[in-house]
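With one protein chain held back, the other chains of the complex are shown just where they sit.
And now, subunit A:
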Amino acid sequence: MSLSKKIDEFLSLNGPAALVIREHLTPVEGEDGVLFPPTYAAQKSGEPGGYNIDTDAQGQSICLIDSVGAQANRIEPMFEEEPYSSLVPQIVVKAGEKEVSIFEAGHRAGDALVRCSELQQTLQDAFKSVLKGDAEPLAKIAPTSLVFGVWDSRDTQAKLPRIIGSTIRAYDVSRLKRSAQFNPATEYVNEGLLPEPADKTAKDAFAERGFIHVPATGSHGGIIAHGGIRRDATLALTAIRRLFAGKDDAKTLKLRRYILGLSLVAFTKNPAGDLRQGCNLVLDPSKPREFVEVLPTGERKPVTFTHEDALAFAQQAAHDFGVGESRVVPFDKQRALKDVSPKDKEEKKSKPKAAKS
């Protein structure tokens, strides 16, 4: 069934709960290549941090390669580039020579950066509309906040769940260590170019500046994934069905189709690639991608449309909805100073820790 025929089913109240993609990835070096996962701080001081290698419920080792948040941060900026940029308004905050796109702001439409610009009132009104059951104003200025989730935690408290969640994990992994030795260009101390360091502080200072030999042993050396690497991505259709444009059914349908279009485009574009130094992943040609729709009963049915199909649908839906105006707005010093006024600090002091959702 073509995508256009599927859309109504996706948006129907009794339609599928979600679309799910499982993509098998491999390091560019080959199946047994060494890849470098992200390192994390330890939860308690004194404990070693490092890679997040855990044991799953079946006892298999499992390593986090890219978290939900990291994947969202990689996917969202795609909407700055052609051909996707025409699907959404381009909102940029300019401060001096620096320009920051709303797609790069940590909290999206709810970020302090955007709040300290002339968009403050517009966004506040948009969030208030969300609370009153109308997400259209927010979709006109920051539609990707609807796709990847947003919480206006510092103002209206409007909160929208993420529609797309994506994670990359490696299975059955071996952890590697590596050691290295830094050799200075010349023997500064032996040659009499520098004095003998008097104490540890002086020695550390020499080491930091590269004047003496510095060994490094037992540091993180990457992993080998014997059980493969997989990206699991979910598009929650239920979350789209919770969007309204007030009580206007026609507008609500256009809004949902627009957000569904953006979600499908983001969902079907492979965000793997050069994740970080030493972690360049590509699709594994020997294992086909699994792409299914999941019904509320848990039943799964294969889905066949492509990224190009999704883009074509998204362009049509964006045209029907009417993409919001792109704007470059200056950073507003006065708003920033007001935002950091003593009143705000007092409020912050008395504010209890936000509950985890």
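Things worth noting here:
The working rule: a contact is a pair of C-beta atoms (placed from the backbone, for glycine too) under 8 Å apart; a residue touches a chain by one contact, two chains touch by 3 or more; residues count from 1.
We adopt the following convention: contacts and distances are computed from a predicted model.
Note on the omitted subunit: UniProt lists it as "CRISPR-associated protein, GSU0054 family", one of the names in "N-terminal of MaoC-like dehydratase domain-containing protein", "Receptor family ligand binding region", "CRISPR-associated protein, GSU0054 family" or "Coenzyme A transferase".
If you put the hidden chain back, the residue from A:57, A:185, A:198 or A:250 that touches it is A:57. Of the listed residues A:35, A:102 or A:294, the one in contact with the hidden chain in the full complex is A:294. Residues of subunit A that touch the chain left out of view are 13-14, 17-18, 20, 40-43, 49, 52-58, 62, 67-69, 95-96, 98, 100, 106-107, 110-113, 115-116, 131-134, 149, 153-157, 161-162, 165, 167, 232, 234, 236, 238-239, 241-242, 244, 246-247, 294, 296-298, 300, 331, 333, 335-337, 339-340, 343-345, 347-348, 350-352, 356-357.
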